[in-house]
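Removed from the display is one protein chain of the complex; every other protein chain stays in position.
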Amino acid sequence: MVIVMKANAADSHIRHVVSRIEAAGLSTCLSRGQGRILIGIVGDRRLIAALPVEVFPGVERVLPVTDSYKLASRQFRSEDTVIDTGGVEIGGGNLVVMAGPCAVESRAQLLEAAEIAREGGAQFLRGGAFKPRTSPYSFQGLERQGLEYLAEAREATGLKIVTEVVDVTSVAMVAEYADVLQIGARNMQNFRLLQAAGQAGKPVLLKRGIAATISEWLHAAEYILSEGNYKVALCERGIRTFEDYTRNTLDLSAVVAVKKLSHLPVIVDPSHGTGRRELVCPMAMAAVAAGADGLMVEMHPKPSEALSDGSQSLDPDQYRELMAAVSSLAAFLRQAM
Amino acid sequence: MVIVMKANAADSHIRHVVSRIEAAGLSTCLSRGQGRILIGIVGDRRLIAALPVEVFPGVERVLPVTDSYKLASRQFRSEDTVIDTGGVEIGGGNLVVMAGPCAVESRAQLLEAAEIAREGGAQFLRGGAFKPRTSPYSFQGLERQGLEYLAEAREATGLKIVTEVVDVTSVAMVAEYADVLQIGARNMQNFRLLQAAGQAGKPVLLKRGIAATISEWLHAAEYILSEGNYKVALCERGIRTFEDYTRNTLDLSAVVAVKKLSHLPVIVDPSHGTGRRELVCPMAMAAVAAGADGLMVEMHPKPSEALSDGSQSLDPDQYRELMAAVSSLAAFLRQAM
Amino acid sequence: MVIVMKANAADSHIRHVVSRIEAAGLSTCLSRGQGRILIGIVGDRRLIAALPVEVFPGVERVLPVTDSYKLASRQFRSEDTVIDTGGVEIGGGNLVVMAGPCAVESRAQLLEAAEIAREGGAQFLRGGAFKPRTSPYSFQGLERQGLEYLAEAREATGLKIVTEVVDVTSVAMVAEYADVLQIGARNMQNFRLLQAAGQAGKPVLLKRGIAATISEWLHAAEYILSEGNYKVALCERGIRTFEDYTRNTLDLSAVVAVKKLSHLPVIVDPSHGTGRRELVCPMAMAAVAAGADGLMVEMHPKPSEALSDGSQSLDPDQYRELMAAVSSLAAFLRQAM
Partner (left out) sequence: MVIVMKANAADSHIRHVVSRIEAAGLSTCLSRGQGRILIGIVGDRRLIAALPVEVFPGVERVLPVTDSYKLASRQFRSEDTVIDTGGVEIGGGNLVVMAGPCAVESRAQLLEAAEIAREGGAQFLRGGAFKPRTSPYSFQGLERQGLEYLAEAREATGLKIVTEVVDVTSVAMVAEYADVLQIGARNMQNFRLLQAAGQAGKPVLLKRGIAATISEWLHAAEYILSEGNYKVALCERGIRTFEDYTRNTLDLSAVVAVKKLSHLPVIVDPSHGTGRRELVCPMAMAAVAAGADGLMVEMHPKPSEALSDGSQSLDPDQYRELMAAVSSLAAFLRQAM
C-alpha cells in the first residue's frame, strides 16, 4: 500500500502517519516527488488492511498494491486445481458440460431433460429445486421433492447433479442429494452461506455476482476455501451493464483473467449471460476458445412450456447442435495447442 | 403485456399464441401495423407472468406493461406509510437521522458515539454487530456482545437502535435487541432473509443492492410486506457505476422516483453513497432537498482509529455541523412547502 | 507514479526500469515490502506520462498518483472562477438559470418560451439550433434560422443565449449569435471542437459525457483552457448506468467533487439528467442544496407539441413553480451558510 500525502501536508502529519504505521508493527519507506510525499507500507497485509490510513491528517489518497485473497491466488498454488466430483473431473483440460432446465418442474420433465442431456454428452444435470426469484409471486421451486427427482435422474442416467443452495438452513439437505452445490449470483456475497457451503465439504460452483468485480469474486471464493474446502469452481454468468439488448453482458475477459490470477477452474453460463437462446451457441463457442473449463447451459424438453427462463433455454435439437459444435472445437483446441 | 410478432409470423403462429393465452384463462386483443401483429394480453398478472410467451413460434419480443409488486405500490396504498418504532416515527414529514459508527468496536467507543449522536440531535444509533466484509480476513463484528453494547447505549441515551441482520439464523437474536432490523445491500436479494425479517415483525430498513434497479428494490420490499409486515423503510446507499472517484454513485433521483411509485419512506445514506467524508454533508443536504425522509450517516468519535470505513466517517465536529445544516434546511422546507 | 514490480522481478529488470526512467530526465525512489519492489518516479508529469512503463520487463502494474490536468485544478487557481457573460455572471455565489425548449422549432414558439423564461426569472435562454440526434431521420434543427430567432429573443427579453455548437465548421457562426457556446455530452471528447470553442473566445458550457469520469471531464475542460480561454463552466447532465427508470443517473456527487477538484463553476441539468418531468423540480432543489452554481432546465410553452424531448420538458406552470422553489431555497442557503 502506498499513501499519497497532500501537496500541503505538514511535517507533523507525515511524522504522525509514520508513527501510527510503525506502532502497528509495520515499516515504511518515504519518497518525494511531484510536490508530494509518498509513504510505502511494508508488512503483513492483514495488519495493513486494518489501518484507517485514509483519515490520518494530511493524507490525500491511498493506493492499494495487492489484493488480500490468498488461498485463491496463483501465488499460493501455481498448478491448476482439478476437482473430483466422484468420477468426473472439473478443470485440468477437459471440457465439462452442465445441462438441464432452469427449474425442476415435474418428475416427467426432469427425467426427459436428463435423458436428452446424457445423450448429447453432458456430464452434469443442472436444475433448480430452490429458485430465488425477483418477485415473491413467481414460482419458487419444488424444494425437497425437486431434489428427489434430481437424485432419481442421476440413478437413471449416471449424470452428476449440480443444483443451487439458497440459504444456510437447507445446505445439509441439498448436500445430501447434490454432487456440486451451486451458489447463485444474488448470493455471491451472502458470506454465511459461503461459509456453510465450505463446511459442507462438497464441491461448490460459485457464480459471479451481477455487479461483482473479479477481485470481489475471488474474495468470495476465499470465504469457501478458508473453511478448508478447496473444491471450488467459478462460474461467469454475465454482469450488469447499460446494454439492454442482452439480459447481461457476458464477460469472457474475466474468464481469462481469473485463470491467470487464480488456480480455480472456470465454467461459463452463456444462457444467463445473454438471456437469448440464439446467442447461446456462438457464445459457448467463444467461451471454449477463450479457455473455459466448462459450460452450463439451460435446455428444456419443451421451452415453450417452461415455468421460468424459457426465452433463453435451448430446445433438444439446439442443445444437440451446441454439443456437437463445442465438442469438435474442444477436440481441435486440445490437439492444436 | 404486449407481444410483438415477427414481421414474417405465419397465421398459424398467431393462432397458436392466442390459443395458448386463452387456454390459460386470459384474453387477447390484436392490433396490426408497421408490418407487425401486436397481441395484448388481458387478465391476472400472475397468470401472465407464468406464460413463456417469448418462446412461442413467431414471437419477436414481449413488452411488459406493469410491474408485479403490489403491496409496495402507491396504487395499493395512496397515503405515505409512517412507521412507528416505539415512539419515533419514520416517514410522515419529519426528518429522522440515524448516526453512529460503521461497526460496534468496543463498549467505550459505542457509548461515546451514542452520546455524541444524541447531543447532535439524531433519533437513532446505528452500528453493526455483524459486519459482512469482502475479505474473510477483515474484522467481522462483535456479534452478541455488540448487540448488548447497543442495548446499553439505548438505555443510556434513549436513542433507538438500527443494526444489521446478516442471516436467517440470527434474526431472532438481533430482533431481541434492535428497534429496526437493517438488511444490507449485499443481502437485498437474499430472499430467505427478507422473509425471516418480515416474520420477525420488527420494522425493517431495506438497503438498495449495489446493482439493483428500482423495480428490483421494490420487489425485494414486497417479500417483506407479503409476510404481513408493513413497517418497511427503504435506504438509498449508492449504486455501482463506472465512476470511481466516489465509492458508489448516490442516486437521489431514485429517492424521488420511489416516493412516487411507492408509499414507503426512504432514507439516504450519503456515507456509503459517496465513500468520502468531504462529500457527506453536501449530499445530505441534497437528499433532504430531494425529499428524503431521513439520513443514515457514519460518525465515529475518532475516525482515524476506526476498524472499518474510517475514510467516510464524520468526526464529532463534522457531525454537529451536518446536524445543524440539515435541521435548518428541513425546517425551512417544512415551512416553505 | 509508483511502479509495482512483480514478485519475481530480477535485479536486472529493476536496474533497467530505473535506468530508463533516469534516461528520461526523471528521478526514482525505491522501496521494498510485501515481497515487492516499488519504484516511485519523481519529476515533470508530462515526461512521466510519455514513458511506457507498463511494458518494461518485470513490471506488474503502475499506480498513477496525480491527474495530468493543470489549468482546471484548484492547485492552479484556488479561488472560484466567475465568468462574465456580458453582464450576467456564472459562479461566485449567484444561482443562474438557463431555461427554454430543447430545440428552436419556430419563431413563435421561441419568442413565447423566451418571454415565459424571462418572467419566471431565468437569466439565460437555452434552445438548440443544431440538434445532434441518434437517428439520422429525426429533426436536426433549424440551423442559422434558429440562431436568428435566438438573437431576436435576446433583443426582446434581455436574456443571454446559450446554444449548442456541433462541429468545427459552424463554431464561428454560432459564436456570432450566442453568449455562451454549449458543447454537448456526445462531443465532450471531440477534441477538435473543444479547441475551436476555446479559440472562439466566448464562454463555453461543457456538458459531461454520458460515460465520462470526473477526471476525463476535467481533462476535456483542459483542452479549452489550454487555448487561453478561461471562461469555462461545466454541466452535469447524468451518466449512463444500469438503472433504466430514469433516462440517465444524475450524479450530484460529481458536482460537489468537481467543485473541490476545480475552480470552474458547475451547472446541473435535471431535465436530461432524469428524462422525467416529475423529477425535474425535486432534483433541481437537490442540485441547489448540493452547491450547484446554476440550473439548465427544459421548458416548452406546449410540451405536448414539442418536436423533441417533450417528456422531460416542463410546461410554463411547472417552470414557474420550479423557479419559485429554487429561488427561495437559494436565498435561504445564502443567508444560512
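As written, the chain order gives the labels A, B and C, with residue 1 at the start of each chain.
In the analysis below, a residue touches a chain if its C-beta (ideal position, glycine included) is under 8 Å from a C-beta of that chain, and two chains touch if they have at least 3 such contacts.
It should be emphasised that the depicted structure is a prediction, and the values quoted were computed from it without experimental measurement.
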From C:78, C:135 or C:335, residue that would touch the chain that is not displayed: C:135
Selected residue (touches chain absent from view) among C:27, C:94, C:189 or C:328: C:189
Omitted-chain contact residue, chosen from C:63, C:88, C:211 or C:324: C:211
Interface residues of chain A (partner: the chain not displayed): 211, 213-215, 239, 241-246, 249-254, 256-257, 260, 273-274, 276, 278-279, 282-283, 285-291, 325, 328-329, 332-333, 336
Interface with the undisplayed chain - residues on chain B: 2, 4, 7, 27, 29-34, 36, 38, 40-43, 45, 63, 65-66, 75, 240-242, 244
Residues of chain C (touch criterion as defined above) contacting the omitted chain: 20, 46, 49-50, 52, 54-57, 68-70, 132-139, 166-169, 186-187, 189-193, 210-211, 216, 219, 222-223, 226, 240, 277, 303-307, 310-311, 313
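To be clear about the criterion, only the chains that are shown with their structure count from here on.
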Chain located farthest away, centre of chain C as origin (C-alpha): A
Middle chain, criterion being Cα centroid separation: B
Length of the line joining the C-alpha centres of chain B and chain C, rounded to whole Å: 31
Inter-chain centre distance, chain A versus chain C - centres from mean C-alpha coordinates, in Å: 38
For chain A, residues contacting two or more additional chains: 211, 240
